[in-house]
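Removed from the display is one protein chain of the complex; every other protein chain stays in position.
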Amino acid sequence: MTVDTLINWFATFGDFPVLSFILAVVISGIPLFLVMALNAMIAVYVERKVSAFMMDRIGPMGQGPGLHAGKWGLLQTAADAIKLLVKEDTVPESSDKFLFKMAPFIIFIGAFLGLAAVPFSSTLQVVDFNVGVFYIIAVGSISIIGIVMAGWASNNKWSLYGAMRSAAQIISYEIPAGLSIIVPIMMAGTLNIQELIQYQNGTVWGFLPNWIIFNNPFSFIAFFTFFISAIAETNRTPFDIPEAESELVAGWMTEYSGFRWAVFFLSEYANMLVVSGLAVAGFLGGWQSPIPGLFNTGAWGLFWFMGKVSLLIFVMMWFRWTFPRLRVDQLMHVCWKVLIPITMFNIFGVGIWKLIFG
Amino acid sequence: MSRYFLNIYETLSTLLTGMRITWTHMINIKRDNVTLQYPEERWPRPERNIGFEHENYNIIRSRLHVDIDDCIGCLKCERACPVDCIKIDTIKAPVRGEDIPNMKHTGETTNGTKKAMVVSRFTIDMSECCYCNLCAYPCPEECIFMVGGPNSSKHPIDYEFSEFDRTDLIYQFAKKLNSEQKDSLQTPIPEAKA
Amino acid sequence: MTLVEIKSAINSQFPGVIIDNEELGDHQLELNGDKWLDIATFMKEDPILSFDQLECITGYDGGEEAALQTRYNFHSMEHRHKIEIIISHDREEPRVASIEKLWRIGDWFERETYDMFGIIYEGHRDLRRILCPDDWEGWPLRKNYKGQELYHGIVVPKIKEEDGWE
Partner (left out) sequence: MGVVKGDQMILNIGPQHPSTHGVLRLEVMTDGEIVSQIRPHIGYLHRCFEKHSENVTYEQVIPFTDRCDYLASMNSNFGYVVAMEELMEIKVPERVDYIRVVMGELNRIASHLLALGVYGLDIGAFTPFLYMLRDRERILDMFEYTCGARLLYNYMWVGGVSHDLPKDFEKICIDFLDYFEPQIKEYNNLLSFNKIFVERTADVGVIPADVAVSYGVTGPNLRASGVKWDVRKDEPYSVYDKFEFDVPTGTGKFGTLGDCYDRYWVRMLEIKESIRILRQALGSIPSGDVHQSIPKKIRPPKGSIYRRTESPRGDLGYYIVSDGTPVPFRVKMRSPAFTALSCLDEVSRGWMISDVIAILGSLDIVLGEIDR
């Protein structure tokens, strides 16, 4: 159900290209936004529960008379969302008001555009670019502009620190992320996400699904380097130095409240979905079933894709509630001195592998 | 060079150890959970028979309560209080150890001590109280105590006393005397200074 | 080392600085404050005394008639002996040399004593109030201290109210 199919379908009713284009974009954009909101709500709830369980707590619970937060606290995130929406939207007196108000939306746009190219199943993808992988990586960088805007416009030293750290971090980690995703691109020989997933059909080594991660040792390592870089790009622990709450209070989000802050939150979780989606599409076979040849059709694709994405998001949460946080220079150390050499080596290795084994 | 790979190995192994621990805690949450759903569940409060013979010494640090019928107005608790949250006024009783029915004043405590004073005011400001329990020890009649625990027979426990107004936390224990009743007694004795 | 030995060591180096005071305890030593910096330097650097740890500086106000005092508790990590040095100051203008450069903790301890007693440590590089606000008036721990009534328009609560309980 891409935009293209919608446009083609509208074309059967007559020739009105501009209107049909707008209609198609809106019709596919609204579900995308719902996906984003739903993802944030579910992810926040799961994150709360996961963190609580890891810490020997039980997290939000709604018991007793009345409807506190639903059974097992299921309505907690809904209540939180309502709270955030009705909260006062404070804008600091000495801030750059225009940029301050703009910043959340720029970040939102970055996440939203990235989501447009995520292949939820073989047909369920808003736009199927021929350079999809490249597009997601490129669009992901838009959020840096928003973050720097937010940090600068807040006129707060903490925000500025957070923004600068964030910019340095995201720009640096794009390099290992890009270098890692080159491995599947080299193997499949395409930048199109659907073709990339199609390439991972069948089996490898006799019994394993032919996912790129299992294809050869280099791509196995490449998955982990990509995943680590992806975590860093989404500013999550152990790379959450831009919003390190024990150092920078809340980093670039310090001055934000209410709805604008909720937008940041939404984008953060959407970004997690996007990078996990890219990792799944590039390395874990996308919407392909883990049992080659079985349950591989129709809605199963969505199920497998979301299942794998959820697994990766869970691992991100798992990291967050287990690890301490790195320091700025250590973060750069990991990026430039560990990840980039490894990814370079990987590209080389995959090239050799392709040369020898086809 | 080997240092470089050793570092990577150490990092991965220690991180995985940590992840294993949080994972075990997560899947064993039913066993490990320590949260209590507060309004529905509560911690058991320690109630114990303390190890020396003074059985009525209190072990709960909760709201202060005064059995005003037992109070002889000796001001010991007032003097012991480090933050001066107890305030007592007394008026000399006409006859030592006799009931004054119209003021609901009893002449004798439950221990049999004859009272020489009518307590006209006994207020405790629980918002100032620091729960040090110093007032409970010197009381000769054991009439000031923190509620609950071994004293639960005298007064039920009250951990969760909260009010909307600060002044509501000033507890009045003395029996209300109007000005005529006060005048009918002797002139108030100025309170002793600590 | 016992107090007697420490006493004789100081006395041989700086004759006449030790003030005899019968009331003092067996670990206390009252000194004349004029050469205090030299004595302190000697106490720290002399290998036999070697007081490398300044445990505590206590300000002391004996009341209207008596003097203000600074009491230093020294301890030697090396020899494990200790001593308390008492230096009395003029009430009107309490001044004594600062030992902040010898023992770095003297910095904050002297600031605290200055804050509470108004004793001025000459040569201290940064003698400001430390616990009270910078613009607080009076020296709180002096016995004749009267608290200010208003501080930036805020009523300062009395330390112990006379009869204001209601």
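Note that the chains take the letters A, B and C in the order they are written out, and that residue 1 is the start of every chain.
What we mean here is this: contacts are C-beta pairs under 8 Å (C-beta built on N, C-alpha and C of every residue); 3 or more make two chains touch, one makes a residue touch a chain.
Here the structure is a predicted model, which is why all the values come from computation and not from measurement.
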{"item": "Visible chains in contact with the missing one", "value": "A, B, C"}
{"item": "Residue of A:220, A:323 or A:345 touching the missing chain in the full complex", "value": "A:323"}
{"item": "Footprint left on chain A by the chain that the document does not show", "value": "51, 54-57, 157, 161, 237-238, 240-241, 244-249, 321-330"}
{"item": "Chain not shown, touching residues in chain B", "value": "7, 10-11, 14-15, 17-18, 21-22, 34, 43, 46, 48-52, 57-61, 80-82, 130-134, 137, 146, 149, 194"}
{"item": "Footprint left on chain C by the chain that the document does not show", "value": "23, 25, 28, 52-56, 58-61, 71, 73, 77, 80, 84, 103-105, 107-109, 116, 129-133, 140-141, 159-160"}
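FYI, only the chains that are shown with their structure count from here on.
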{"item": "Reference chain A; chain at largest CA-centroid distance", "value": "C"}
{"item": "Centre-to-centre distance between chain C and chain B (centres being mean Cα positions), rounded to whole Å", "value": "41"}
{"item": "Numbers and ranges of chain B residues touching at least 2 other chains", "value": "none"}
{"item": "Residues of chain C touching at least two other chains", "value": "none"}
{"item": "For the chain A and chain B complex, residues of the former touching the latter", "value": "50, 52-58, 61, 63-64, 318-319, 321-323, 338"}
{"item": "Touching residues on chain B, where the partner in the complex is chain A", "value": "8, 15, 18-19, 21-23, 25-26, 29, 32-35, 37, 39-40"}
